[in-house]
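This report concerns only the one structure given below.
Removed: one protein chain of the complex. Kept in place: all other protein chains.
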Amino acid sequence: MKPVNEMQLSFDSKSNNESFARSAVASFILQLDPTIGEMADIKTAVSEAVTNAIVHGYRDTIGTIYIKSQIFENGKITIQIKDKGVGIEDVPKAMEPMFTTAGGERAGLGFAVMQSFMDNIRVVSKQDKGTTVTLTKYLIPRVLSYDKR
Amino acid sequence: MKPVNEMQLSFDSKSNNESFARSAVASFILQLDPTIGEMADIKTAVSEAVTNAIVHGYRDTIGTIYIKSQIFENGKITIQIKDKGVGIEDVPKAMEPMFTTAGGERAGLGFAVMQSFMDNIRVVSKQDKGTTVTLTKYLIPRVLSYDKR
Amino acid sequence: MNVQITSADGALIALLSGEIDHHTAREIRKEIDSQAEKLHPPVLKLDFSQVQFMDSSGIGLIMGRFRLMQLLGGMLLVINVPPHLERIISLSGVGALGVLQYKGKE
Partner (left out) sequence: MIQNNLGLVHACAKRFKNKGIEYDDLYGAGCEGLIKAVDRFDTEYGVQFSTYAVPVILGEIKRLFRDGGTVKVSRSLKELSMKISKETARFTTEHGREPTISELSQILDIEPGQVAEGVNAGMRPMSLTGASDDSEASQIDIPADDYEEKLTELLSLRQVMYTLSEDDKRLINLRFFKRKTQCETGEILNMSQVQVSRREKKILVQLKEKLTV
């Protein structure tokens, strides 16, 4: 299926860009007229993925984070969060709730939250190449008035 | 001078992305703690440039619009809005207030608004190659909390 | 919807709201014009009190309605311009068309 609308975003892996990334995705999604609950779900999940890219992916360095979001006619939304950082050694293990490589400071709940708040999550990672997290959500379908030009 | 923060954005030249583009830029400059008025000025100018890219640059086609924004330490902000559309034949003339090639519902005020609401505007255009508008504004420097990681 | 149209004392009143840009102006224009062309009101009032944001597309909207009302032999009034829109309105010079009217006197 071809998306009816698409945007791409990239920014430095600085923690003051977390809220920017969230808001930017939110304003893109706004054209689907979501409910407060749906929007909160999406913002929460995006936040987790972006934080992971900053904290784990790029660790003590500053790299670029890439976000791509697509909207489909049936109300499906995908949001891809990509970094070119260290990558994840064992993805299934990393996705287990309470698993963290960051020791005491982190709870290891990020992936569990993404899973719980979105309809689908796909993680592709390669060591030293980076990580791509794709989040999918189906909003309650509603009449869209897309610009056909 | 090197920017302290930077973001890039691209999206389809569909008119329902106009509000997304200005909101995204607004949430990026949030870290400079702008006043309500400064924020409104920037949103208005961005809206003009994006609309021009949609209406004039890509006319009856759908292309991609690119935005790049940078923040500098002294409170300077630049926002670049780029299209790969038809380009402008005579830039000085196009920038004259009340000049429009669209007639009808267009006032020919877009560039005048950008000039008036921002501190500087630079337009580079080449026929059949596209147009890049660079907007600059100096915000009153306020305490910034940049992430130094 | 960014416009609500009512009529009172023979005048057609369009209450605009939200953000007026090139995207939303199109719908607003269609809505107003179809009503105005149907009813031929002596006065068309554009009420800006609920408008939060507007770029030059809003100015185009005003100028276009001015022209339409001239054509229909009526008059256009722009009412309740909130303070945050004063700058762009005055920059546009539509004031010289004699269409601006403030709250107090109507």
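To keep things simple, chains are lettered A, B and C as they appear, and every chain counts its residues starting from 1.
Throughout what follows, a residue touches a chain if its C-beta (ideal position, glycine included) is under 8 Å from a C-beta of that chain, and two chains touch if they have at least 3 such contacts.
It should be emphasised that the depicted structure is a prediction, and the values quoted were computed from it without experimental measurement.
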item: Among C:Thr6, C:Gln52 or C:Gln70, the residue in touch with the chain that has been omitted; value: C:Gln52
item: Absent-chain interface as seen on chain B, which is shown; value: 22-23, 26-27, 30, 33-37, 39-40, 43-44, 96-98, 108, 112, 115, 142
item: Missing-partner contacts on chain A, residue numbers; value: 19-20, 22-23, 26-27, 30, 33-41, 96-98, 107, 109, 112-113, 115-117
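The rule we apply is simple: only the chains that are shown with their structure count from here on.
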item: Rounded Å distance, chain A centre to chain B centre (Cα mean); value: 26
item: CA centroid of chain A to CA centroid of chain C, Å; value: 42
item: Residues within chain C bordering two or more other chains; value: 23
item: Per-residue multi-chain contacts in chain A, two or more chains; value: 147
item: In the complex, chain A residues that touch chain B; value: 5-12, 14-17, 19-20, 23-24, 27-28, 30-31, 60, 62, 145-147, 149
item: Contact footprint of chain B on chain C as seen in their complex; value: 19, 21-23, 25-26, 29, 53-57, 59-61, 63-64, 84, 87-88, 91-92
item: Contacting residues of chain B [partner chain C, same complex]; value: 15-16, 18-19, 40, 43-44, 47-48, 51, 54-55, 104-107, 109-110, 112-113, 116-117
